[in-house]
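Shown next, in structure tokens, is the structure this report addresses.
Excluded from the complex is one protein chain; the other protein chains are retained at their positions.
For chain A:
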Amino acid sequence: MRFDWVADNMGQILMMSWAHVQVSVLPIFLSLLIAVPIAWWAHRQKSARRVLVPISGVLYALPSLPLFVLLPVVLGTRILDPLNLVVALTLYGVALLVRTAVDAFDSVGRIIRDDALAIGHSPRQVFWRVALPLAGPPLLAGTRVVSASTLSLVSVGALIGVPSLGYFFTNGYQRGFPTEIMVGVIGTVVLAVIFDVIIVVAGRLLLPWVRATDRRRG
């Protein structure tokens, strides 16, 4: 590990980290935004569940590199457009999250939703005020997985020229320079930890009852 190289290239490392963050944030948000309504639908309708849950599983099995190459053809984008990467990562995120989110909604008891309806929530309010917040803890856990998965998959984008910490893998590999590869690995892990902390803190703010009611048990 050549720390002098790290120090000399700090500017580039930070720039690539920032690029990495920028490409990652949108797919994480979009995955949640797309997976939750799909999961709600699958949770409500058995026939929808039988189709949607297996499809989302298959989606995750698609190899990433061919997908990056295929997407420009499907979307009509340029091959180096970062949008390709955003779409691909969102697909993976949705694939990861749908099953978790369906289970999350299943875990909110029928009785509690029924009770909410009986005291005067409209069906829409049952979703926003009862089902969604109560499904919060498992959804949060699922989002943490998507975040980690997205941050590591972004690196693959380096192969199609989207700037990220993945650049240090490809470049370090070509140059036979382990320090550069290590920078890529450690940088990605650091970002993943930072993202994870942010999601956990956001969860505490959004789901205050989880800790309050845990404290009593613990």
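Keep in mind that, in the parts below, a contact is a pair of C-beta atoms (placed from the backbone, for glycine too) under 8 Å apart; a residue touches a chain by one contact, two chains touch by 3 or more; residues count from 1.
Assume contacts and distances are computed from a predicted model.
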| note | Of the listed "Imidazole glycerol phosphate synthase subunit HisF", "Heme exporter protein D", "Putative copper-importing P-type ATPase A" or "ABC-type quaternary amine transporter", the name UniProt assigns to the chain that isn't shown is "ABC-type quaternary amine transporter"
| query | Which of A:Ala61, A:Ile119 or A:Leu205 touches the chain that is not shown? | reply | A:Ile119
| remark: Answer key for A:Leu67, A:Leu134 or A:Leu153 versus the chain not shown reads A:Leu134
| task | Provide the residue numbers of chain A that touch the chain removed from this figure. | result | 111-112, 114-122, 125, 129-130, 133-134, 136, 207, 209, 212-213, 216
